[in-house]
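Note that one protein chain of the assembly has been removed; the remaining protein chains are unaltered in position.
As written, the chains take the letters A and B, and residue 1 is the first residue of each chain.
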Amino acid sequence: MKETILLTKHMRENPEDSHLIESYEKSNGYTTAKKTLLGSSPEKVLEEIKASNIRGRGGAGFPTGVKWGFLAENEERYLVINADESEPGTFKDRILLERDPHQLIEGIIITCFAANIKNAFIYIRGEYAKPARRVQSAVEQAYQNGYLGKNIFGSEMDLDLVVHLGAGAYICGEETALLNSLEGRRGEPRLKPPYFPAVKGLYMKPTLVNNVETISSVPWIIENTGEEYNKLGVEGSTGTRIFSLSGHVNVPGNYEIEMGSTFGDFVETLGGGIRNNKKVKAYIPGGASAPWFRGDQLNIKMTIDDVANNNSMLGSGAVVMMDQDTNLVNAAKSIVSFFAHESCGQCTPCREGTTWLEMILDRVASGRGRTSDLELLLDICDNISPGLSWPPKMTTICPLGPSAVSPITSLMKDFREEVESMIPTKVLL
Amino acid sequence: MSDNVKINVNGLQIESEPNKLLIEACEDSGIHIPRFCWHKRLDPVGMCRMCLVEVETPRGKMLVPSCTTEVSDEMVVDTESEIVKKAQEGVLEFLLINHPLDCPICDKAGECPLQDQTMAYGPGESRFVEEKRHFEKPIPISEIILLDRERCILCARCTRFSDEISGDPLIEFIQRGNKTEVNTFPNEPFKSYFSGNTVQICPVGALTSTSYRFKARPWDLKSTRSTCNGCSMGCSIELNSSQNKMLRILGVDNEHTNQGWLCDRGRYNFEYLNSDQRIKAPLKKTEGNREETTLQDVYSDLSKIIEDRSNKITFLLGSNLTNEEFTSFNEFSNKLGNNDNSIYLNEDILFKGFFDENIENAKIEDLNKSDAIIIWAEDLKETLPVLYLRVRQAVKNGVKLVVFGHTNSTLADISDVYFGGETVSNNFEIVKDISKLKEIKEHIKDKNVTAILGKASPNQSDQSLEKLFSYLKDNSNLKLLNAFNGGNSFGAFQTLGSVKGNREFSSEISKETTDLLFVVGADPVGKSIFSSNIKNIIDEIPTVVALDLFIHETSELADYIVPTSSTLGEKEGTFTNIEFRTSRIDKLIPSPGQALSDWEFISGLSNFCKFEGMSESLKDLNNKSFDSFALDTKPTFDNLDKPRNLDGIINTSVPNINTTDESIEFSDSFYVGKKLYGDKVTERHSKSISLLGSSQFIEGSESTFEKYKLNSGKCILVQENIEITVSYKINPSLPDSLIFFPKNRRNMNKLDFSKNIQILPSHSMEVLNVN
Partner (left out) sequence: MSWDDKLIKQAKKIVKIYPQKRSALGPLLHLAQSKDGYISDDSVSVISELVGITEVQVKSVSTFYSMYKQEPTGKYLLSVCKSISCEINNSNSIIDVVKDFTGLSNNETDEEGLFTFEAVECIGACGGAPAIQVNYETVEGLSTENTLNLCEWLKNETPDLVVADELQNKFGGTKSFDWAISDNSGTTGSVPGFQTLNTTKDKK
């Protein structure tokens, strides 16, 4: 298989200076935005986005055009770019921020034009210091060139863009937690209902929250039409997506591909296969929240729907390969302990449950497990996500708690023997 | 109601108002859904997840928190399914894994939802073999509140209360996830006038009060419902006692008044009841010595004086009497031929008020229903604290707030319009043409307005308030609350033929007019700004009788002291609040020694004097108090005890407040007012309150104090041979040169505000204190 290069085109062709405005403009950057602002209409832009059938790249895969259409009427509306990328395994937004920030800014300008928004924010996780610097410089350049601020490109449109730095909290990737964080509060997810961002978002005003990759795709769609975009990939998963490949592969990295080929093909060709010619024991198809697939399931297609039909999710597009020698209990423990650490602490089942799961896994991993722990683990999971079905039912406000359940159910369903083998046999006294 | 929605819960059809939360709609129909974080008076947060229920949706049955889900027509709900039960058991188990097993020593045991629900829904045995989360055992977070973080289940009730309701967010979640704890900022105690409410609504024993700690078990408690008489708000309370000792006061959720909340003074100012300083037997002064005597002896002495009198018999009554007692004094005074003219209420700053058939008396709940609220009165936060909460609530719901000058600085912070020094002079006169104030006009013109008007300070003239009143009356659809704040003052207005205050008392009464003076539950010598005048009068009058709980600066001057019962739990009666809502005062504990109710004393004395036609029983007095009201709305005991009247009955009447508007001339730069915690004798004998009200201070703006060259945080107030050291607090909302004196703090009454008071820097004396 080969990559299809849309979003990463400019950065690949200009490895020396793709992040600078001069370079971006040389590749016809900002011309789409200019044309749009001076000659198109918000309705037209929205139509193109709808026609493209692009679905959000932040994890939930919600159709972007539909989301924009939900935005409630109001004097004040906001756009917030979700650049909090913290899902273990994911580093695709990082490359877009670091290497092509102007593409994102152009996407923001067009989006704000379409949605009649005058204030936008990019919320970047605090640990992304270098990407944040690049974006901040790009924003300053864009202001200098009159692409942000008052009367952009000489049009009627005004737009202010603020780069806001997070401070170490995965949960702020959840859109309502992000809004709380941006308001200077604890990054706790809000209740939905009633706080749907499109109606009551930032400062309780209608707000669009979109992922970096989603908005970075906007200039291409508008330039080349939604119809063209819709031709790429497969139905339900149109366009290209940047997948972050990591784990025990020979060539890890970000790959921009059309959705539709198999994970096996992806790993073998672009990923260069598994290191030392080992076999895949298990792999994560869409970030740490996603249930795992076994090594014999590499023929599943990389589309949102195919993965969902196999009881997992394409999520943030992070593929993590674990070879035959991986200690899966340790792997699961790492993921559960991530969610325990990142739980905001509002919901009892998430706050207490994830930590309890972590403690038990820690015991099992260090050879102090009990036979009863296996059922206990599953029952605790069941109390966080009743029925242990997919998509998960929740006893919680947001999906973080149930995410911690994924690795354990995966482990118990497909690798139970491996767990059992770590429980010491009882010594009779 | 026709636009109600119908929902199906567990197969039963129930009706509910639209937009109600599911948990509440179910509750109203008798279906209880367990919960920890949800509280009717707080915004829902849906955090504990205990209230999950199953609701049918187009995507199948979903688990949703009933505390954040609004009912909708034809909703189908299951609160008892297997999945729901499993989820609830799960939540309970999660809450318990880190909860200490210290129920045997926990104040909350016996009335703890966590304990109850563990019995009802909980797992039998713990599957948690790891170590529990540990925190330092209870830490004091204020002088009266302790926090035990191990017991906390993170329901956010205390934090929400402090942020949403009382507006002093001093307690918050710290850390996140499994490390989350609730706490205050180091060195910044939980200093809130309303902190006790958090103890009451904490669903476990994480927040406890020093006052009640380890005192009793709920199953030993006797309790009754009564009305707080700490101010004229009339908050509904529950009194708790054990072994004839009052141990605790809880707020009762009365929709019309306090909605469950209390201020800390109302909650903790009962500890004096158990004080061993209470007077237990009648005392008589003979040649300067006080000796115990009998009630009969007192009656006999007094009856002779009454018979032989050549002048009037005068009464100075405290505001803490019941309606029935006011009626009893009124009756007695009439019997003496006094023609209503010899009863004074122990209130310094009575003004005439705005009572008249043409002006509608507001209900407290009108605050929430109006377009705008206008306030010009003494600081509500200090004098009518729960009314202050209701104003805050209204503002939160979008009602506009307009605040006039100097006194209500905390409300000014959340007001839409504030008229400070440019509009209101340091003497509390409006210096501008009100009709030209655009800012107020837009909020009131032809709108529904509720005004809260009262004297901001004794030196404010009645006319300045009248100006505002008539403007409001002419330009809006006005309802009004007259901001008298002293205890049962509205009861006095309603039952006494005519009312005057300390100002009139100190100018009208002398030994020339009065042979015998009754001072009842009042300490004007200790507390009034006319203190020195009143002391002279009392010294002169031939015979003075004090009816009181304690010996204090006034009662100690009396020739006879008769011990009386407290209105808090020691007697029955009724109380009338600021909106003329009359509710029940109930008795729970016996009075100490020979203490008796004031009406019993008057009744005994009348009998001794062989007066005829006097009310014989409390019930008679109760009936007589409300003579003029229609039968079905008469707040008689019988009526009030009907379940539908537990929250009280409103009956407005037009009182006869017979005061003069001779303005009191203060030195231009002073004003005086009450602080919530003062130095009343009951407060001094309630440990929790005395701790809170011990500091002495004055307030002014930074620039004002700069003029006095103060810099050490302390200063000395000097007047003739009086010297008082106090601290000075910066209150940025005060205009230049205006200094506030809290008149109910210790020693402040020694100062005469009509004369000059010098304010001098205090030089640190510690250095000299080598020893």
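Everything that follows uses one rule, which is that a residue touches a chain if its C-beta (ideal position, glycine included) is under 8 Å from a C-beta of that chain, and two chains touch if they have at least 3 such contacts.
Owing to the predicted nature of the structure, the values given are computational and were not obtained by experimental measurement.
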| item | value |
| --- | --- |
| Option from B:133, B:176, B:571 or B:745 whose C-beta touches the chain left out | B:176 |
| Contact residue for the chain not shown (choose from A:27, A:40, A:137 or A:310) | A:137 |
| Hidden-chain contact residue, picked from the options A:186, A:200, A:363 or A:393 | A:186 |
| Residue of A:141, A:254 or A:396 touching the missing chain in the full complex | A:254 |
| Selected from A:141, A:246 or A:303 as touching the chain missing from the view | A:246 |
| Hidden partner interface residues of subunit B, rising order | 168-176, 183-188 |
| Absent-chain interface as seen on subunit A, which is shown | 11, 15-19, 85-91, 94-95, 98-99, 119, 125-130, 132-133, 136-137, 140, 162-170, 181-187, 203, 244-248, 252-254, 284, 288, 318, 320, 322, 326, 330-331, 334-335, 338, 341-342, 344 |
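Methods note: only the chains that are shown with their structure count from here on.
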| item | value |
| --- | --- |
| Residue ranges of subunit A touching subunit B (in the complex, touch as defined) | 169, 186, 191, 193, 340-349, 351-356, 359-360, 376, 380, 382-384, 386-387, 393-397 |
| Complex contacts: residues of subunit B adjacent to subunit A | 44-50, 52, 62-63, 68-70, 83, 86-87, 89-91, 93-95, 97-98, 127-128, 130, 153-154, 173, 175-180 |
